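One chain of protein is taken out of this complex; the other chains stay put.
Letters are used for the chains, namely A and B, taken in the order the chains are written, and counting of residues starts over at 1 for each.
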Amino acid sequence: MMSDLTKLTLAGARDALKAKEITSNELTGAYVKAMEGARGLNAYITETGDKAMEMAKASDAKLAKGEGGALEGLPLGIKDLFATKGTLTTAGSHILDGFVPPYESTVTANLWRDGAVMLGKLNNDEFAMGSSNETSYYGPVINPWRRKDSDAKLVPGGSSGGSSAAVAARLCLAATATDTGGSIRQPAAYTGTVGIKPTYGRCSRWGIIAYASSLDQAGPITRDVRDAAIMLGSMAGYDEKDSTSVDRPVPNYEAALGQSIKGLRVGIPKEYRVDGMPAEIDALWTRGIEWLKAAGAEIVDVSLPNTKYALPTYYIVAPAECSSNLARYDGVRYGLRVEGKDITDLYEKTRAAGFGPEVRRRIMIGTYVLSAGYYDAYYLKAQQVRTLIARDFANAYAKCDVLLTPTAPSAAFGIGEKTSDPLAMYLNDVFTVTVNLAGLPGISVPAGLSSDGLPLGLQLIGKTFDEETLLRAAYALEQAAEFKAEPKTWWTA
Amino acid sequence: MSVVYSMQHRDPRDEDLIKGATGDWEIILGLEVHAQITSQAKLFSGSSTAFGAEPNTQVSLVDAALPGMLPVINRYCVEQAVKTGLGLRAQINLKSTFDRKNYFYPDLPQGYQISQFKHPIVGEGTVIIDLAGGRSVAVGIERLHMEQDAGKSVHDLSPGYSHVDLNRSGVALMEIVSKPDMRSSDEARAYVTKLRTILRYLGTCDGNMEEGSLRADVNVSVRRPGEPLGTRCEIKNVNSIRFIGQAIEYEARRQIEILEEGGSIRQETRLFDPKAGETRSMRSKEEAHDYRYFPDPDLLPLVLQQADVDRIAANLPELPDDKKARLMSDYGLSAYDATVLVGEAATADYYEAVMKSGSKKRDGKIAVNWVTGDLFGALNREGHTIEASPVTPKQLGELVDLITDGTISGRIAKDIFDSMYKTGRDPLEIVEKDGLRQVTDTGAIEAAVDAIMAANPDKVAQAKEKPALAGWFVGQVMKSTSGKANPQVVNEILARKLGISSDN
Partner (left out) sequence: MWVTQTVLKNQNKGTLMSVDQDTVRRIARLARIAVRDDELPALAGELNSILHFVEQLNEVDTKGVEPMTSAVDVTMKMRDDVVTSGNLQKEVTANAPKSEDGFYVVPRVVE
């Protein structure tokens, strides 16, 4: 019975708790046990089982009285980029050694407000810089999925690799994640889970450790589209502590699900059909188009001519912002400190020891592109191209309501397979990064298996603040795809 | 700041030139003044700005730059910047942006200062400075932008370590950048003085230089008259008007000396040491600056509505230049007197209260002399502010009236003023109680004159020969009447009796 509890979806568990068929104590206990049994996946940096059981107890008291919020008693995993009051928060970096925030991020505070239970802090690429969760100081996360007839360890995608692996391996009901260039959608695609990055400004960034401020956005990774709608409804909302947060009401996202997509105009951007993309991804995309057409959608060909410039634009803008955002990690007020003969020596030693190679690389690139004489050629140019990319989407949306694309150019790859070539790694985000540059909402839905038996995802991209249409279309896609595959639980001790 | 700005053309005045060993040199000065906005809370956080608190007690999570913290701008600070811009008769930019200035320093927790680089909230304006001899010069304002202050390091708490206090970190500053329009240390001092006056009138900065609410970076260069601009050095954070003058004098001479010896000036940041009276290179900041400015992605563009600017403009107080012109025309004051009065709004207010109290029309000139003479003297001596003056404007007005209508003599008035200052009593009450009314009764004065002439026949004879000696008799009469005799009447009677002209 206990192991079955982790099979429930978030919505299923919610309904079972409300109906008093189960208790949060049982449910949370099952997850704490699953979490402990799956340490080999390295999904959690910090497990907070005791805290979880306490929170579950409080939730049960509320539920017994017929009270409680939208997520009452539901155990979640939290990406370690979210500051959690009193709980170690590391961003997957050595430089935040021992850092215990005296504050709670707005997004997680919203979840606790609604009654959710915290299981622990999920692993991620260091400062969310990576596409495979291999840059974490706490080591790589192992994807619960394996290729057919192989026990090679695969990456769970990144940077929210702990989140995607934990949801796929049933180590939490759902997880928070963040997405700067694809870090929610790409790991979701690699693990057969659903990941939604809402419109920039929809979720507060307050208390989320910043990577690239103009691109970072929080969202959930979940078992299915309904769970994503429920999670997003709780995470989203205006926050006066974040100047880039947008003051508009949060709709009932769950209510959008199941509504017909008849007449919905689905744009197919021709520039996403890139050379060198595995045929099975292309085929999956075509199947997706057919499914939506069959559900009544109108398929429209659109063009996003500047798509090929998105990745280079991203690799100017994001490093530039990160070089500045990460200047605060200097060994003075928190985290790691390596003593030096003077303050400059202290800074240099601390930051050399505290940041891993990928973070150092991006800080260096960012420092360079902002430095005297290069700003116009790189940063200004990139922000201009960004305007053009956003304009492409605006033009496309004159003809359609959502866009359908593959989420990633391949299925999950092996650990260590791409670490030697940063650029090859960057290509994983080629389909997702445009969405961040334009500030749009995007969702990845599992849509099939590769010939190796690995999950593949399709991405839907919506209009600004039109997550309802996006979720409606995603739900329709999910219904049509009927993705039921699960990873075999090889990892349990 | 390092912006390229235009400067006004001015023919050098001979008295401003520095005579070097090889000829004349002209000093070119531009100032960057950092003025702390008088707000309750910081520019981007809800911490208090109060001065003098225990270390790190006025530091929010945002000010300490904890991970994930974000800035949210203080509306009041924005309005104060706009108000100041209007007071500087400057262009208000309805759209401005915030940029990050990146550098590492222990008192800069974020690793960057949020400032306005590309698009400041205020553009070009003008400040009229008032100089000796009634001379005025218009100094161009290049821009005004908002930015965060840094924290403070204490270096003497334990050997080998600095202690960092972030209480000031994030306090709102206005950086007011002048054009290089000043040509002497006098002009620079007059500029800061005038700027401080304007800020205080507006109430946007308390101008307290001791607490660091106002401090200046002084850009100094020298050139041969008529030649292109020389290389400048920036003297950082000078925190008194006197030091500004000293720093400029020293720095200009230092540069001239180098140039005259065939050397060249290295553009650098320097520090003024008031104890040694010299400027020194700041070696710690010597390293090549590359601030990597870029728009702060945590903040959106700051957009103002013209209606909001208009509302602030409509509520602007009368500015010093306007007040000066009005005082001159309303009360017949000289430019000099009017300048002295408008230096502090409270002084001008006091003066106007003197002129407006009571029903009598008063002579503006007599009143200004009392305010800037005896009153200022007493206030200075006693260390009182004009707001705390024991003599009220109404009382000073009454004193002026008593002089004007001949009730008391000017000499007696000084004693009465001292008594008013000490006791707070009304002047008329002092006159009556102490019997200080001026004697204008010719009979009584004649009697006094006759008595003195009778007692000093030899002096009478001498005075008839030499009318200048009549003054001795005036003094004796005033003495015998305890100073109450109307001096004019005394003069007339004496002249008649001695048979000499009364207008010597």
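As a convention for this text, contacts are C-beta pairs under 8 Å (C-beta built on N, C-alpha and C of every residue); 3 or more make two chains touch, one makes a residue touch a chain.
If you're wondering where the values come from, they're calculated on a predicted model, not measured in any experiment.
Interface note for the absent chain: among A:150, A:387, A:451 or A:489, the touching residue is A:387. From the options B:28, B:41 or B:244, the residue with contact to the unseen chain in the full assembly is B:41.
Touching the missing chain, out of A:146, A:337, A:418 or A:472, is residue A:337. The chain not shown here touches chain B at positions 39-41, 45-48, 54-61, 63-64, 66, 72-78, 97, 104-106, 153-155, 157-166, 271, 282, 284, 290, 292, 295, 297, 299-303.
Considering the complete assembly, chain A touches the hidden chain via residues 98-100, 102, 199-201, 214-215, 240, 243-244, 246-247, 270-271, 273-276, 306-309, 311-313, 315-316, 323, 327, 330-337, 339-349, 351-352, 355, 360-361, 363-365, 367-369, 371, 377-378, 380-388, 390, 409, 422-424, 426-427, 430, 437-439, 464.
What we mean here is this: only the chains that are shown with their structure count from here on.
Averaged C-alpha coordinates put the centre of chain A at 59 Å from the centre of chain B. Touching chain A in their complex are the following residues of chain B: 61, 64-73, 100, 102, 104, 106, 109-112, 162, 164, 290, 292-294, 297-300.
Taken together, the chain A residues at the contact with chain B in this complex read 82-83, 89, 91, 96, 99, 101-103, 105, 205-210, 212-214, 240-244, 320-321, 323-324, 326-328, 330, 332-334, 343-344, 347, 367, 370-372, 375, 379.
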